[in-house]
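If you scroll down you'll find the structure; I have some questions about it.
One protein chain omitted, others in place.
Should a chain be cited, it is by its letter among A, B and C, assigned in written order, with residues numbered from 1 in that chain.
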Amino acid sequence: MKTITITPLKAFEISVEAENISPDKLAPLTLSQIRSLEIWQGNRKRKLSDLFRAEGDDDPAKAEDVTITLRGDFSRVKRIGEGMTAGRVEVEGSVGMHAGNNMKGGLLSVRGDAEDWLGREMRGGRITVGGNAGNYVGAGYRGEKCGMRGGEIEVGGSAGNYLGEHLCGGSIHVHGDAGDFPGAANQGGTIFIGGSTYLPGAEMTKGTITVKGKARILPGYQKIETVAMDGEDWQKYAGDLVENGKGELFVRVGSSL
Amino acid sequence: MKAIMISGRTLAQGAGCECKMSPDFLKAVSVCHLSREDYSSLGLSEGKNVLLKNDFGQAVLTPKVDAGLRQGMVFIPMGPWANVLVGPDTGGCGTPHFKGVEVDVDATDAPVRNIRDLFRGLWRATA
Amino acid sequence: MIIKGGIVYDPANDVFGEEMDLCVNEGRIVEDAKGEEIDARGLLVMPGGVDAHSHIAGTKVNTGRIMRPDDARLGIEPRSGVCRPSTGYTVPNCYAMGYRYARMGYTTVFEAATPIIEARHTHEELEEIPILDKGALTLFGNNWEVMECVRDKDISKLAAYVAWGLRSARGYGVKIVNPGGGEAWGFGSNVKSLNDPVPSFDVTPAEIIAGLARANEMLHLPHSIHLHFNNLGKPGNYTTALETLELLKDIKPGRMRQVVHVAHMQFSAYGGTSWRDFESKAPVIADYFNSHNHATMDLGQLLFGSATTMTADAPLEYGNARLTHNKWSNHDIELEESSGVVPMVYFRKMLVNAVQWAIGLELALLTRDPWKVLMTTDHPNGSPFINYPEVIALLMSKPKRDAEMATLHEQLPKRTSLGGIERELDWTQIAIMTRAAPARILGLEDKGHLGPGADADISIYNLRPEEVDPSQDHVLVKKALAAAKYTIKSGIVVSQEGQILATPEGKTFWVDAGVPQADMDRLMVDLQEKFEKYYSVRLSNYAVQDAYVPNPKVIRAGIKVEPMKEVA
Partner (left out) sequence: MIVEDAICSFCGCLCDDINVEVEESKIKRVKHACRLGSSKILGHSRIKAPMIRRDGELMEVSYQEAYDRAAEILLHAQKPLLYGWASTVCEAQKKGILLAEEVGGVLDSTATVCHGPSVIGIEEKGLPGATLGQVKNRADTIVFWGCNPAEAHPRHSLRYSSNVCGRFTPEGREGRKIIVVDVRETRTSKNADETVIIQPGTDYEVISALRMLVVGKGDVVPDEVGGVPKAELDGLAKMLLAARFGTVFFGLGITHSRGRYKNIDNALSLVAELNSHTKFVIMPMRGHYNVGGIGQALAWSSGFPMSVDFTRNAPYFNPGETAACDLLAKADTDAALIIAADAASNFPRAAVKALAKIPVIQIDPYENPTTLIAEVVIPSAIAGIEVAGTAYRMDGLALRMRKLVDTSYPSDEEILSHILESVRRMRAGEGA
């Protein structure tokens, strides 16, 4: 096992872009090499050691044997765990935008909150967030037909708007509420929302969305029948028929607006 | 009274938007249009102003009846006064929520702040 | 500057791989010169590349950028040295257009389609593209004034309008796209054949094409009409292609050149009755080109992977969008044209795409005279221009073709003759199809060749033609052509080993054709009425102003100008 602990030296005003902080990037490096990794803050190119303290094992290892612990406030540090294929990133506080984007494997666990674009264009692996997540959890990049294609995201608190937009595969589980338009243009992923949301599944063509709380339903959704699941009654909808969608939307009975 | 606020262009606002420090602009944009019913139910009349409040701020404006508005809706010409009531969050897409903003509306005797007053003390304000 | 000992291919001057020195002075090729020496001993040397059909600037191209941030983020290169940032793969930004063409040894590129009313936008982008000399073809095929002149059989007024249109747009040549169809698309329909009358205008596509061809020759324009056939992209459209070519064979050219240049022939060489029985008709089309001399073509080669289809054929693009469920931009242009933009991906395992890929190569290999065939991909419709080395390597190597065909849909051999074609093009033919022929077809006297007086646009490649067998070493050929050892533009070394060293501003060619004042006066009566009643802009704000063409290269033409002598 190779563990690296990274801690910010000060609170950041201008956000930091740290796509180099991922198990794959740190696995082969020695501590001094890690400390001289390139990190950007605004238009300034810095070394990691200019902004963070890095401690831990020195010897090279494989990505799956690497655990990175991020201690302190990382809410303004973006792109943590970008493209990781294995290993673990433990964020004790909150994490900035684009955490775990293009992730293919491994575990990114965030005890606090996560900013927007958590797990953007994710392929595989697992992301857990103890607190709340921002907008575009598991979504795609502007103009792309496909966002998240695989992997799992679980959010303990609530999530922002456009959850899983352009979802092509994989699953997203939000225990709390989700903002507007979760699962827009869903083409085959699975979304579970423990709380309430607004206009789920816009232009969904495939996949499943389940809402335990309240949900405002789009006109393109046809009521099918009520089904029993996990000891509860759920209203099943088929849609989005504006796109001849074959998606399924389940809303717990007694909770639709 | 609870209401939904929308902000937008008007002819007078447009005509004055290149001379925002002028009294014309002040007159054109520091107004709040209300439906006839809301105007009377709030007991507004000549000389009375209207106070709009929400989590983001508050603004005192000159009330005006607008037959085109339905009950429960208010319209403020786009500009510094309207934007006191608009939140900074863009919901992930870069554009703030300028229309459909929840506000509390009440009559008031407080005066409408002029534009310099609205921005006084803002430069390098630490608060 | 002296380029020493290169193996020079300059077919326009009958130089077929001779070792010789090239002398450059003040941006031109000269008999002898002194100064900086470039060691090109044993290396392949050709004139700078000329691309006669590419969508590089204007409303369609920028619409492609705005609707495809997903494409812009693909080709991002940070700013460095003399270069500003590059972005985009199928629709590069302006700087990447200049840098990437220059890296491959190309020095002259023509925008393929510009509506007159939107030419200002095209020139703003052309001006922003570094290094390259350029020009823009001007669209006339769906223009109300053109259709009315043709309907009234008033060929001299039509010629006056073409001259006025080229001057207003600062354009270079007459571009015709799906004539009549763009106007019919104004109410959502299209023209089905050459003789299908255009609604409300009582004129047929055949008449529009023939009329514009005659006017083009009356004006002795340097380039012929540049034609995108009706029914492009539809199975069975090869009959429309042949009918149209036959229509034009008796028109006398005003200069020693073709009477019609066919754009992206590949998209109009389709057989079959639907996408199920879709097949190649390249052999029939190639036969026609081999047995007639009034027409030339550019390939419009398709390669597998991502592309962005953008054309003034709006109904075609609407069809593309419905077929692929991709995002769709449409832009109808008052009184003049229509256009569409749709992202596209071509797949190896899709039989239709595999056949389309084969058709382009068949056309190049079955047409005997390389002077009639330009190597293009109708960038970015068939593929981005940075893939030209792949097309050239395929044309020069049967083994590469066979290897590629093996990865494609197994039904392919039944739908194309490509598998049976042994021919492999050599450096002379490639130099013709990418340098000498495009320059001649466009009528650019100082381009595409290295004779004394020519522009000093030279490309030198890391490849020894005497030692390399393009058939076997196609990987080396492709690598060498992707990044020239030296690209020289107007006597300046602009690129070396793929790195941009200088970004001089290029010139913009446009054609000023003179017509009798009487015809111009008659024309102005029509135009005043159209601007008063139909256009949404005033006549005085319509034409492109001088400020938009800061480095002009004006080519004179017109009714009175007698035809030019035979070009080299």
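In the analysis below, contacts are C-beta pairs under 8 Å (C-beta built on N, C-alpha and C of every residue); 3 or more make two chains touch, one makes a residue touch a chain.
The model shown is predicted, which means the values in this text are computed figures rather than measured ones.
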In the full complex, displayed partners of the excluded chain: A, B, C
Of C:177, C:203, C:335 or C:392, the one touching the omitted chain in the full complex: C:335
Listed residues C:55, C:103, C:120 or C:379, member touching the removed chain: C:120
Touching the absent chain when the full complex is considered, from C:67, C:364 or C:456: C:67
Contact set of chain B toward the excluded chain (per top definition): 4, 6-11, 14-22, 56-57, 66-70, 73, 75, 78-80, 83-100, 115-116, 118-120, 122-125
Chain C residues that touch the omitted chain in the full complex: 57, 59, 61-63, 65-70, 72-73, 76-80, 84-85, 87-88, 91-95, 117-118, 120-121, 124-125, 128, 186-188, 200, 318, 321-322, 327-335, 341-342, 533-538, 540-541, 545, 547
Hidden partner chain, residues of chain A it touches: 13-15, 17, 40-44, 76, 97, 116-117, 135-136, 141-143, 180-181, 184, 199, 202-203, 216, 218-222, 240-242
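Note that in this section only the chains that are shown with their structure count from here on.
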Chain-level touch network, classified as line, ring, star, complete or other: line
Greatest separation from chain B - chain, by CA centre: C
Interchain centroid distance [CA atoms averaged], chain B/chain C, Å: 56
Euclidean distance of C-alpha centroids - chain A vs chain B, Å: 38
For chain C, residues contacting two or more additional chains: none
For chain A, residues contacting two or more additional chains: none
Complex contact set, residues of chain A against chain B: 116, 134-136, 160-162, 179-180
Chain A-touching residues of chain B, taken from the complex the two chains share: 91-92
Parts of chain C lying in touch with chain A, wherever the complex brings them together: 67-71, 73, 327
